[in-house]
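A protein chain is absent from this complex, but the other protein chains hold their places.
Entry: chain A
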Amino acid sequence: MLKNHLIVALRRLIAQPGASAVTIGGLMLGFAGCLMILGYVRAERSYDAWLPGHDRVFQVQTVIRPPGTDVVHHQGSSFPVFERMGADFPQVEAITSIQVGKTVAEHDGAPVFLDAVSVDPGFFRVFPLTFLHGSAETALSDPAAIVLGESVARQLFGTADVLGRSLTTGAGDGKVPRRIAGVLADLPPNTNLKLGVISLRDPNGVPPPMRGWGNFDQQHFVRLKAGADPATINAALPAWEWRVVPSRLEGGAMVGMASVFDFHLVPITAIHLGQAQEGAIVPGGDARALTTLTVVALLTLAMAIINFLNYGTARAIARARDVSLRRLFGASRRQIVAQFTVEALIAAAIAMLLALALVEIATPWLEALLETRLPRGYLGENGLLLPATGLLVAVGLLGGLAPALYAAKGRPAHALGANRGSAETPGSARARTALVVVQFAIAIGLIASTAVIYSQTRFIARVDPGYRRDGLIQIDNAWRFTQGSEYDAARPQMQAIPGVTGVARTSLTLNPGEQPMRLMQRDGATDHVTMGFYGVDDAFLQTMDVPLLAGRRFDVARQGDRFDGLSPAALGERGINVVINRAGARMFGLASPGAALGQVVRVAFPGWDGDGMQMVPATIVGVVENTRLRTAREPLEPLVYAYEPQQTSTVLVRYAGARPAEVMAGLERVWRRLEPEIPFEARFADDIAADFLAADRARAVLFAGFSALAVLIACLGLYGLAAFAAERRTKEIGIRKVLGATVADIVRLLAWQFTRPVVLANLVAWPATWWAMREWLNGFDIRVPLTITPFAVAGLLALAIAVATVAGHALRVARANPIHALRYE
């Protein structure tokens, strides 16, 4: 019996190649999209799940509530956490403090940057990583010992077997010869850690400014004892903070720093998609985007399944006569259901095989687009085999049972009765129309969303950033280059490069990472505010070409502009001059840029002893335009500039009338002469800005891809239904033609039948999409207005596509000679 079912099923697929292609093609697209997004979701959720005992490893994160500004969720925590938490919480088996940065080593005569992380001896107790050479016990036995990752070892030495060899890291005075005491197997790509060169940091040697509670430059991870409940610790942490974090005197009152920040444990596997992304070692994922993609993928799959069901029931009606005959000859209802189910399963299986092929082809493209690695392979926990099989069986059963039950339900006599064009009941036609409405609503929603996303992406790419972006180069890692005599030597050489018109130093880069926030208070105000405080030199504002709104820029000649190496206490006596931006003026409550001039604000300077705080009076001497240096999602940062070149580590170069590549080459020559031990890393401002757009742009592309997929699936479905309807209405159309209807009349009739559900779909799609897009746009600081245009465009596009899809059938049927339809029933 099964063999018979299989034969019939395959013959039916082959006998109707067009219909089979439509059904299977749609299902294939739905499956493929779903499986790819599943892979992406799995990749994003698998971060550090490979770590042995990962369920007991937690990161100590910090929620910082700076006065007068937004809450910051930070992955770092204060260094004292490391010193006290292990002792105060017996559940903690091990705790480690890691600080991430970069170091320099020489390779083939040129300096190269290496990822570097300095850890305490307890690191390998929290992270039991695999050693290729050496062991965790001996690896970090003394400060001269380092552990290399496998790929770093191969990069530098050409082999991973480098135990006992030496490597000199650092530059200038910081140059230290090191002994390689271990080589680690490379970490999987799905990790929050970045290990290149691991060195020992003596916890007792950490300098006082780094030991303050307000410093979050290090990350802490704990491994809990087996059976320990992290919730208990999280519940106890607030009280612990009040106990251990010192309060400080401020304006005559004791202010507890414990009220400003809260520590809590976050499972290591929850870091990547977690809320806290400030201070992340590896850029985190976007949980919202992931959810959106999942929803879109499921909607696409739903559309494909709707096609499958719609087409299945439509065919079942067409086959009602055939089914009735079989039942007259004694076929049981079960046999008919089995026949339908086998057919649907075979169609679903073919679709799945094609979908898997499509996934194989499309995965590298998706990886490039999302800049991630997706799981490959079919077997195992993250394999595709299980979800693919599950999906195919579920869809196959659904697609077989629904129409089978429908077809088997009817009484044989009904379908065989004379003069009945079909066994169609009005109810089933309505259900199919409803499904078409749902499909087109999804398609219209996706098209409209794509249009909104596209125009927003374009808008943020073109918005005025508040400085001149073209003709600007940023040189990174210039922390030695910007200081003292080295810069005095470099500056004239850089300015001598043809085309260079300006050179400046800044601590505010074009792609700022951390926001160095300071507590501030305007004289006479009761509330404190928190704002970014950036050291720049006197050429910075001109070089950036930031419009001056009021007052003046920095002037080296004026004593009050300069810090002159004074201690915070001495600055507190003397005061400093600052320039603020427009958003800063607003934050201080100053009505206009002009009104800000001459106003005095007090800026908190960390004392030289770590925890102490000195409020330094700062006079506003200039107000400049806002600059947009982060993504368009983040609000314009209110900030204060101070003339403090000793705090800078980035050089900006403005050029004009010269070939960019030649300017860049000239800068590199100067750099090599003066800074041979550090790699030259410089980028054009335009390229840096493009990076900020990359994630949103990738999402836009992905969204557009899924919209196209959805439209295609909807069209396939409509095409199939139109074919079915045209076939079913052949007689009626024949009658109409005999009665004098022209081809145009008939085409209009059929087109209208399918236009109505599309029009209805607009009514469903518009409000839902409007809401979703408004939510999405609200995530941006600057945004395009939400107009009716993308919705109208999407609606009309869907309509045009629907009519074009149906028109072919309609034309064929309308042109057919009516006598064939009418003569033979």
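Just so it is clear, contacts are C-beta pairs under 8 Å (C-beta built on N, C-alpha and C of every residue); 3 or more make two chains touch, one makes a residue touch a chain; residues count from 1.
Going forward, contacts and distances are computed from a predicted model.
Taken from the listed names "NADH-quinone oxidoreductase subunit M", "Phenylalanine--tRNA ligase alpha subunit", "Amino acid/amide ABC transporter membrane protein 1 (HAAT family)" or "ABC transport system ATP-binding protein", the protein name that UniProt assigns to the chain not shown is "ABC transport system ATP-binding protein". The chain that is not drawn here is touched, among residues A:295, A:738 or A:800, by A:738. For chain A, the list of residues touching the undisplayed chain reads 419-422, 731-732, 734-743, 745, 815, 817-819, 822-823, 825.
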